[in-house]
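Shown here: the complex without one of its protein chains, the others still in place.
And now, subunit A:
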Amino acid sequence: MALLAAIALSSFVLMSSPTGDLAISSIKVVSSNARRYPNKKQDLAFVHFNITADLTPLFHWNTKQLFLYLEAEYTNSQGVKNEVVIWDRIVRRKEDAFIKFVGKNKYMFRDPSSSFRNIPPANYSLKYNVMPYVGVLTYGEAARTSEAISFPPTQSRL
């Protein structure tokens, strides 16, 4: 029991911060049909991005895995703050912790108003969750876009 507690506490000491770089290469907004209501229109955003990040400092003896996720955040004109995860990856080994990824969002990116018209520009950030073998879950941010990126006008097809 004491050993478990010692291991859990040691991860606070071993904690260090990673470095990374995130660039959004293109965004498209496409009109589509809503998932639940086939007659309703729903705008979907397609975000292409590059990630390079060195997450190896996060791996120590009490790191079971990393949950890495790319999040879009924006506040709409009514003042409603939105956070949407558009991509994620689970990293289980230190050898895989140097991330180089070029691609597009994995999860549907949509706004509850079903349209991206008049939605202010969004910030994108690469965040991580360190999951231990035993102890406390910790969160952090590896990279962030330097400025907010606006949504283009809707196009009818990709």
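Everything that follows uses one rule, which is that a contact is a pair of C-beta atoms (placed from the backbone, for glycine too) under 8 Å apart; a residue touches a chain by one contact, two chains touch by 3 or more; residues count from 1.
FYI, contacts and distances are computed from a predicted model.
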Out of "Translation machinery-associated protein 22", "Elongin-C", "Signal peptidase complex catalytic subunit SEC11" or "Ubiquitin-related modifier 1 homolog", flag the one the UniProt entry gives for the chain missing from this complex. "Signal peptidase complex catalytic subunit SEC11"
Looking at A:31, A:82, A:115 or A:154, which makes contact with the chain not pictured? A:82
Sole contact to the chain not displayed, among A:28, A:94, A:127 or A:144: A:127
Which positions on subunit A touch the chain that was left off? 4, 8, 35-36, 64-65, 67, 69, 71, 78-85, 88, 90, 92, 107, 112, 127, 129, 131-137, 139
